[in-house]
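Supplied in C-alpha cells, the structure appears directly below.
Only one protein chain is missing from this complex, and each of the others stays in its spot.
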C-alpha cells in the first residue's frame, strides 16, 4: 500500500514533517542480527539536514529510538519500530503555504486527492519521510552483510547541474565519498560543486543532478523474472524518492546508441566464477542478478523550493504570488546519497528473503 | 509476487514461450464492462511478431481465448482468464542454447537462480510473456475509458539508435503512430528508421531506442504519496519489460541541467481548471497526478539476439562460441509501443481502483 | 485479493461452472520438484462428482492440463497454470435460477455486489471453483513431502448429521479413509452414513457434518506470531470453502468446558524431542507449530440445493416459489475430504516458504 514497501522484508513508514514524529516499522527482519541504535544513528546523521554548509540549515537532531523488536542488542524476528521525534518546527514560517500552492510541490495534488492536507512542513511529502527509509535501510544492510561477504552499496554524486564527476564504479570507495561534503568521488570536482551550490543558495535558486550507485557482493540469482525484476524494483524504489525524475541501469539511455553486437556482455570464466567481459547489463539480466556489480543512476530535479517570488494559485483557485521566504536546500544531492543506498539495501534484503523462501538457501 | 502485478486491478501472467500457451488472469476488474475477444485481439495484433517486414518473422497467430469472467459480452467482476496457445515452436532451432548461454540473455541467470530452465524459446524470459500484459491492458483501458472521458495513452518510437523523431506529445495521435510500421510519429523519420532496421537485419545486428508515451485524460488525484507514487509504479512497470534499461518522467535526466527557477511549473487557472504553464513534472507531483498530461520515456537496449558468432560459456562452465543462426528481431521498438501502453493502462486502472477505495469516488 | 491465496506459495483460481473451464495458477513453487499430470489427476478424481452412488451424479471428467511451469516432469520455479475444461453443462436445467434466487445460495448476494452474475451453474460460487484448489494442493503436498519426512494430512468424515464416527487422530490412515465411499474411518459408521445419505437423496433433502483433519510431520516453528498465526490461516482457508460454517483447532469449543489446569499441555522430553503430554493446543501454540500433530475440525452445513419447493424471491424482487428439479448432492462431506487436505497443503507450503525466507532454513 501507499506507505508499505517490500514483500518479506517489509517496511511501513509514518509521520508528517511537523507532527509528533516520523518513523518506521520493519517487519520480517531475520532474528539474531546484532543491532544497536548507533547502527541506525550513523546513517541518519548522513541524511540529516544541517550537517554541512551546503545543505539546508534546518536543525534536526533526528535521534532514533528503537521501540520494539530488539532485545539485548539483537533482533527478535518480530517488528522493529523506530521513531524520531520532530523538534525544529516553525509553523509560522509556513503560514503562507496554507493558502498558496507552491509550484512543483505536492500541495495541490494532496488537496486534489485527499481534500485535506498537513499544511505545515509539507506533511508526508516532506523529505523527513525518508528518515524511516534510512533507518530501515541500515538494518537491511546488516542482514545483507551477515549473509553476503563483501556486500556494499556505494552511492555518490555523479553530476550536479552541468558538472560531471569522473568516477570509476569498479573502484570507488565509500571513504572517498564521505571525504567531502558534496559526497562525490572525484577530488577535482569537489570545490566546483561546492561553489555552484553555494552560488545557488546565494541567489535563492537550486540545482539537481545525478546520483550513481554501485552495489558489490551480490551473488548471481537474486531477483524475479517478470514483474518483480531486480531493475524494476530498484527503479520503483528510486522513483519513489522525493524529487527523482529518472532511473537507468547499466548502459541505460546511452545504451540505445550502441548496436546489439556492441552492447552484448560476453561470458567468460574467471577461475571458477562466471563473469562477463563488459557490464552493460548493470549486473542484472532478465531481472536476476548475474554476480557482476549492480550499477545504476538516479536523476534528481532541482529543489522546488526557491527563494524568489513565484506565480501560483491559492487553494481557493485564485491567482497569487508566492513570496520568497524561509529556508531552502539548494541541492538535495549530497543528502540523497545515503537515501539511495538505503533503498538499495531494502530492495536487496527483500529479494534475498524471497529468493531463499522459494529456493531454500 | 514474481508474476503478479497490481493491488486491486491485479494480473497474474503464466506461460513459457514453447509450452502449451501463455496467458493471464485479471482479478478485481469492475463488473458490467463491455468486453469482447475482439477488444483484446486488436491489441494482440499490434504486439504480434510477423506483422511487418521490420519485425521478427516468427509467425504467431496469438488468438486470445477468454476462459472465464465474461458472460454475454460483459465482465462479471470475477477473474478473467485469457489464454493464447503457442503454435510456431521450433525446438530444433534452439538446440544449441541448451548448452551455451546466450550473451545478455537470461539463460545464465535463470540457471543460477532456479537450477533448471525451459531452454526452448527462452521460457518466461521470452517476449511472449508480454502477451498476457497486452491482453490485460486492453481490459484496463476499457475500465479507464468508462470512467475518464478522453482517457488515452499514446506511445510512439522517439528514437532508434541515433535517429530521433520530432514529435510533440501535446498533439500526437494514435492514428499518426499506427500509420507507419515503425510506430513513430514523425513522417520524416519513417523511412530512415525502416532503412536502419533493415540494414541491421541484413548484417545480423540489432538496434535499440526510446519509446515516449503521453497519457491524456487522467484527472488530478490519482497516485499515492510515498512508495507507490505514480511515477514509481510506472517506472516499475516499464523496467519490468524485457530489454528496458531506463525510465524518466517529465524533464527526466535532462531536467538536471535546469535550475529550480527554470524547472518549476507555475500554476494558473484555465477557467475552472487548475493548470501548470509548463509540464516538467510530467503530470505527476509528489506521486499524484496533477491533471496535466503524463509524459515519460523508456529506453530499450538493442536486442540481444544477433546473428554473428559470439564468445560465451556452456552450462558446464566451459568456454565456447555460440554460432549465429535462427531468426531474430533487429529492433523491438515498434512492437514495444503497444506493450508500453498496456502497462500504462494496468498501472492507472489499479491506481483508479485504489483511489476510489480510499476516497469513495 | 478475492481469488488469490498465499503469500509466497501463491495461487490464483479462475473460472465459472459453466464457462470454458476452471483452473489455477501457482506462483512461487520451488523449482526441480518432480510433477506429473497424474499427481494432480489423482486428487481431482477424489474430488470429482459422480465417483460414487452417494455424491452428485453430475458427470465431470475433470482432466487436468498443465499449461506452463513444468518441463520434463519437473517444476521450473515459474508459474504453473492448470486448466480443466468444463464438459457437462446443462444450462436448461438452470433456466429457472435466472430469475429466482435459490435460498441459502449466493445468487442474491452476487447480484447485490456485482449487479450481474453468471447465472448458469452458479458461476464462481459453484463447487467447481475448488478444482483449482485441489490441483494446487497436490503440488503443495509434493513440496512439503520433499522437505518434511513423514509429512501427511489425513482428513476424514467425523460426523454426518447426528452420526458420529469414532476415530483416533493419532492413528488414522488415509488407507482407512479411502477404503469407503463416505471417507470416514470408523468401519461401524460406514453403512449407517451411506444409508442416511441415500435416504436424504430419496427425499430430496440434504445433510451436513464435520470433517476432522490431522496433519503429521510438521516440525516446530512454522507459522507467524500475530495475524498470520497458523490456526488463523487454517481457519481462513477452511472458512473459504463452500458451505463451511465453523472451524476449531485442538480442544476447540469443547475446550471452554475445561479449566486451565485441565487444559494446559505439559512439556516433556521424548529422547531428544520436545513433546507435550496432551495435545489440546492442536499442534499450534501462539500461532506457531510445536511439532505435535495439527488437529482441527470444519463444520459443513447441509447442502443448500434441495429437491422440494421453496419460497423465495425473483431478481425483480417479486415473491415466488422455486420448484424442485435437477440434480443435487445430498451431502458434500465425502468430497470435502480431499478439498480440506488441499487447503492444508496450501497453507503449510506457504508458511514453509515464508519461514525459510525469514530464517534461512
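Order as written gives the chain letters A, B and C; numbering starts at 1 within each chain.
The definition used in the following text is that contacts are C-beta pairs under 8 Å (C-beta built on N, C-alpha and C of every residue); 3 or more make two chains touch, one makes a residue touch a chain.
Computed from a prediction, not measured in an experiment: that's the story for all the values here.
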Absent-chain contact - pick from C:74, C:216, C:263 or C:327: C:263
Omitted-chain contact residue, chosen from A:42, A:74 or A:275: A:74
Full-complex contact with the absent chain, from C:50, C:192, C:217 or C:252: C:252
Subunit B residues touching the omitted chain (full complex): 7-8, 28-31, 77-78, 147, 225, 353-354, 356-361
Touching residues (missing chain, whole complex) on subunit A: 1-4, 8, 10, 12-16, 19-23, 25, 27-28, 31-32, 65-69, 71, 74-81, 83, 113-118, 123-124
In subunit C, positions touching the absent partner: 1-5, 7, 13, 101, 103-106, 108-110, 112-114, 124-125, 129, 159, 161-162, 200, 205-210, 219-229, 231-240, 242, 244-253, 255-269, 272, 274, 276, 280-282, 284-291, 299-306, 308, 310-313, 317-319, 355, 359
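One rule holds in what follows: only the chains that are shown with their structure count from here on.
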Chain centre separation (subunit A, subunit B; CA means) in Å: 26
Chain centre separation (subunit A, subunit C; CA means) in Å: 46
Multi-partner residues of subunit A (each touching 2 or more other chains): 7, 225, 359
